[in-house]
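Shown here: the complex without one of its protein chains, the others still in place.
In order of appearance the chains are A, B and C, and numbering begins at 1 in each one.
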Amino acid sequence: MSIWEKLTSIPREVIMGLVFIAILIPALNPLGLPLMVGSMSQAWYDTVDDMPAGSILLFDIGYGSGGYPSLGPGNIAAFHQMFEKDLRIVIMATALEGSMMYPLIMAGVKPESNYGAVYGEDYVFLGYIAGGQTAMAGVLGDLHALASTDYQGTSLSSLPLAAEVSGADDYDLVVYLTTSGDTAEGWVYQAYSQYNRPLIGGMLSMMTTSMKPYYDSGQLLGLMDGIKGAADMEFLTNHPGDAIVSSDILSFTQALVLILILIGNVAFWMQKGGGK
Amino acid sequence: MAILTPNRLVPLVAFILAWVATYMAIQMGKQGKIKIRRMPALDAIEEIVGRSVEMGRPVFDIIGMGTFTDLYATQTIAGLSILSYVSTLCARLGAKLYAPQASVDVLPVAAEIVTTSYRMEGKLEELDVEEQLPYLSGTQFAWASGIIGMAARLKPAGNIMIGPFWAESMMFAETFDRIGAMQIGGTARLYQIPFFAALCDYVLIGEEMFAAGAYVSGDLQQIGSIAAQDWYKIAALALGILGALLATAGVTIIGDLLLM
Amino acid sequence: MVSMDPQIWIAALLTLAATSYAFRDNKAFKFAEFTFIGVAAGHQIVMGIKNIRDYGWSHLMQGEMIYIVVFLLGIMLYARYHKEYYWLYRYPIAFLVGNGIGISIRAGIHSDFTLQIAQTATPLIASTAMGSINNIITFVGVITALSHFIFTYEGMHKDALGWGPKIGRWMILLALGASFGNTVMTRFGMYQGRVIFLLREWLQIIA
Partner (left out) sequence: MDYRRDIPLAITFLVGIVAVLDYYTTLESVTNTFTVIKNWGVVLQAFALGLGAVNLFRVHGKRLSERTREDWMFSGWLLLMMVLFVVVGLGTGKYDTSTQYNWIYQALYLPLGATMYSSLAFYMAYGSYKVLRARNFEAALLFITAVLVIIGNTPIFPATFPGLFHLREWIFGPIVSGAYRGIRIGVGIGAVVLGIKTLVGLETGYLGRR
């Protein structure tokens, strides 16, 4: 077996071991590399930044544990910006696990102690609503015809913010974060097309390419590109968190992947050139 | 017009016309007026089966883990049409086919399709459904491990993967590549296409798989609806090209019209 | 110091078991996978019942008797397991399918078709040279990619016109490459969340 042949087939255990090391080093010793903000995250930030204080937002937690490492940090940063700007947020979940994500995120944001926000006045959580696009259209259509309580069973009429909103026209902006393609498109169909609301959305990086046409046509005013978008948001809002730590890990792991790709290709062509 | 929602006139017209177009195209399909282009991938399937016969090794046809009731039913159906074609070729040329299954809904239908192909070719005695169409598992990673295990054991010379695929796509493409199988991949789940495109000898991107499925099955209704979609794509091409050229010249009539 | 919290320990061990598949299929992974399927189904039932209470039962309690029909339809969904009356489940499914399709295609033709064409029918020449080049590349990408997916006109794929679909396929592959690159980032971005958990919460090596 020639050296090139060996290099085209490095055993998978070796590669995975290397990946493990590449994850560990930066996790133990963060580098704090500078960050370049992408234009799509910047557009997200600016859209929220332009909202006058007191505006009401509808926010969908459309992901669960699988998406939490990518989208959770972005969600926390997004909430920091919104509470800092004194925006009021009606939160809902189209993902089955969304209601379990809510306490995790709020533990990271701490709106009461950090921003003096009050549940019911500055934010409410409606809980998980089944039905995907039907739930979106339901909340945007006539909230009170659909639901009468929040996630803990408190009557919506006793929560001033929930009592104030009834339909799409009451929201100044719709925001979502999701791991599901159907949810990502669904909000474009329901919030933008059906109810003509300004909309920003975030999703896993692997979905960004297929959602890009909506951003180009202005149906999405901003787009959070997975963990990269989350790091951008942490940077822009000046609340560094897990996503920025992740950037360091990405530097190591992806550099390793690139080296492997290079070795694989050089070896592949050398082997081919050598006439196997 | 107070009854109609403002700024949605054009989409409404497009919607109604889509209704008409679908109906007309299916009628035309039934009259045999529509022909679908033969995809190079189908020639590649013949090549794969032929190569397997020469090498005396089996052929795999994996249709994915979709069911008839999920969002990806149409992809599963396209996969089954291809399976019918592959099994006919295998029976005719004498290659051993393996088509492992992941859905209890789809399994009996797939078995029926393969049995029919072998019967039509008069090779029914060469088929063992239990062995060649095993049910592996409905859970993703168990299904993936099952396929990888089978591939390592049976060393197929060719692998055809057309249907809905999830994260297992890369594992499959990589495993079959390692054992030297020639591969064709196709799915309308766009996130998975890069893995197929990088490793397969031929890849069917998105809707190509539906067209290929309709071509081999000759299902007139499917052929008709592909034609209806084509008319819309041609309309989109015409409007896009004309609109862009006019807009460049300073006339924005088409863009404005579409936003009405 | 290592955490003493049983919750963290269970979570950490399950994280390791679920990771082990990457190296080799094994019993620990199988245990993790079966646990996952079980808890996911359990959570699904809990959320289902809570939603039925909040969005169905509450209406009934407020005197909207029509919701009895909804409950009947909901129960009919489970008729599919009955040998004789299985067809009853088609009524609620038909309702869900009609609603699901109606609600998405009504906007689909607007968002995906007319608005996307309108976006294409824009000037190719921009104020800067780079802007113009970008506009032209985008335009060529849209047109050729679209032409690649036309199947019933043989002429579309022959002679001079045949270059359209061919270039379209190349453009699609270039775009798919970008998607591949971002998928790599997605997978790593997901796993490092687990590593941070293991190091911070479980082993407590990092702050």
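Criterion: a contact is a pair of C-beta atoms (placed from the backbone, for glycine too) under 8 Å apart; a residue touches a chain by one contact, two chains touch by 3 or more.
Keep in mind the model is a prediction, meaning the values are calculated, not measured.
Asks: Identify the visible chains that the left-out chain touches across the whole complex.
Replies: The chain that is not shown touches these displayed chains: A, B, C.
Asks: May I ask which residue of A:97, A:122 or A:242 touches the chain that does not appear here?
Replies: Checking the options A:97, A:122 or A:242, the one contacting the hidden chain is A:97.
Asks: Across the whole complex, list the residues on chain B that are touched by the chain not included here.
Replies: Residues 2-5, 8, 11-12, 15, 18-19, 21-22, 26, 68-69, 73-74, 77, 141, 167, 170-171, 173-174, 177-178, 188, 190, 194-195, 197-199, 203, 206-207, 210, 221, 225, 228-229, 232-233, 236 of chain B touch the chain absent from view.
Asks: Even though one chain is hidden, which residues of chain A still touch it in the full complex?
Replies: Interface residues of chain A facing the absent chain: 10, 12, 15-16, 18-20, 31, 33-36, 38-40, 64-66, 68-69, 96-97, 99-100, 103, 127-132, 134-135, 137-138, 141-142, 145-146, 151-152, 194, 205, 208-210, 212-213, 216, 228, 247-248, 250-258, 260-261, 263-265, 268.
Asks: Since one chain has been left out of the picture, which residues of chain C touch it in the full complex?
Replies: 6-7, 10-12, 14-15, 18-19, 21-23, 30-52, 55-56, 59, 67, 70-71, 73-75, 77-78, 80-81, 86-87, 89-109, 111-113, 116-117, 119-120, 133-135, 137-146, 148-149, 168-185, 187-188, 190-194, 197
Here, only the chains that are shown with their structure count from here on.
Asks: Could you see whether A-C or A-B has the larger number of C-beta contact pairs?
Replies: Spelling it out, more C-beta pairs touch across A-C than across the other pair.
Asks: From chain C, which chain is the farthest off, judged by mean CA positions?
Replies: B
Asks: Give, as an integer number of Å, the spacing between the C-alpha centres of chain C and chain A.
Replies: A distance of 14 Å separates the two centres.
Asks: What is the distance, in whole Å, between the centres of chain A and chain B, each centre taken as the mean of its C-alpha atoms?
Replies: From the centre of chain A to the centre of chain B is 32 Å.
Asks: If you look at chain C, which of its residues touch at least two other chains?
Replies: 106, 110, 115-116, 118, 176, 179, 183
Asks: What parts of chain B, by residue number, touch at least two of the other chains?
Replies: Residues 190-191 of chain B each touch two or more of the other chains.
Asks: Applying the document's contact rule, which stretches of chain C touch chain A when the two form their complex?
Replies: Touch residues, chain C against chain A: 22-23, 43-44, 47-48, 50-51, 54-55, 58, 62, 99-100, 103-104, 106-108, 110-111, 115-116, 118-119, 175-176, 178-179, 182-186, 188-196, 199, 205-206.
Asks: Please give the residue numbers of chain A that touch chain B in the complex, ascending.
Replies: Answer in residue numbers: 9, 182, 206-207, 210.
Asks: Tell me, which parts of chain B touch chain C in their complex?
Replies: 8, 10-11, 14-15, 18, 34-37, 139, 141-142, 145, 190-191, 193-195, 197-198, 205-208, 211, 223, 226-227, 230, 232-234, 236-237, 239-248, 250, 252, 254-255, 258-259
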